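Structure in structure tokens, see below.
The complex appears here without one of its protein chains, the remainder shown in place.
Moving on, here comes subunit A:
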């Protein structure tokens, strides 16, 4: 605090509270809307206060079926999303740890070339090469499978860079000492490198989990079978019902359930989240 200006402090708090209110507004409305029966939306406006159909809607969406043409219950799609998110997260972390290890602690021909090939994945997001990637997956017979949902997304330049930075900061004496004590490359990796990278792995885990859970275009393209629908992409399927027949209460409940896990992760692991966000942009 440089000087005491009470009214300015008041303005600061007021601005922040208004900001938080605006940011929370759509979620609040969705929550209210999900507690009314579907018929309430036909009369011309979304009710502004909670109704009493909440438990019923949430229960049926979670355990019976999501509705609006999607017959799978939300908890099943949550499982699919969880499998996809964790698959992508662990996959990215594992293969990036290994490649960063190879690039930092070994000398071999074409080392730089390998590094650049990994770097190139940054320049080729799925969104810009949608059709050919779909064809590759179709050729490999990976449509409607968990492998197809996760494997193509687990290459990661960002994670490899992050681990490379982290490994480069490990003093050479440590490696030397380990080698003198007779530790081979695997032992060094598991007993020294992994424990040292624990915080980095945890921070990255938070960011990658959100990334994996929120995948939209990819599952939309490669899943046509209800059993493999993920929660985020199912919203699109639910919205493609003809306009008059949309049960908005079910859509709102599903939307809220779809954002709940990643939001909980961000709030619950705020420190790691911020660290991961800042680190992965370096």
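We adopt the following convention: a residue touches a chain if its C-beta (ideal position, glycine included) is under 8 Å from a C-beta of that chain, and two chains touch if they have at least 3 such contacts; residues count from 1.
One rule holds in what follows: contacts and distances are computed from a predicted model.
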Among "sn-glycerol-3-phosphate transport system permease protein UgpA", "Cytochrome c oxidase subunit 1", "BMP family ABC transporter substrate-binding protein" or "Acetolactate synthase", UniProt-listed name of the chain not shown: "sn-glycerol-3-phosphate transport system permease protein UgpA"
Residue among A:122, A:194 or A:227 touching the omitted chain: A:122
Residue in contact with the excluded chain [from A:95, A:143, A:202 or A:241]: A:95
Touching the absent chain when the full complex is considered, from A:79, A:194 or A:239: A:239
Hidden partner interface residues of subunit A, rising order: 1-3, 5, 8-9, 11-13, 15-16, 19-20, 23-27, 29-30, 33, 41, 44-46, 48, 94-96, 98-99, 101-108, 111, 114, 117-118, 120-125, 127-136, 140, 151-155, 160, 167-168, 170, 172-173, 175-176, 179, 184-185, 188, 210, 213-214, 216-217, 220-221, 232-233, 235-236, 239, 248, 251-252, 255, 258-259, 262-263, 265-267, 270, 273-274, 277-278, 281
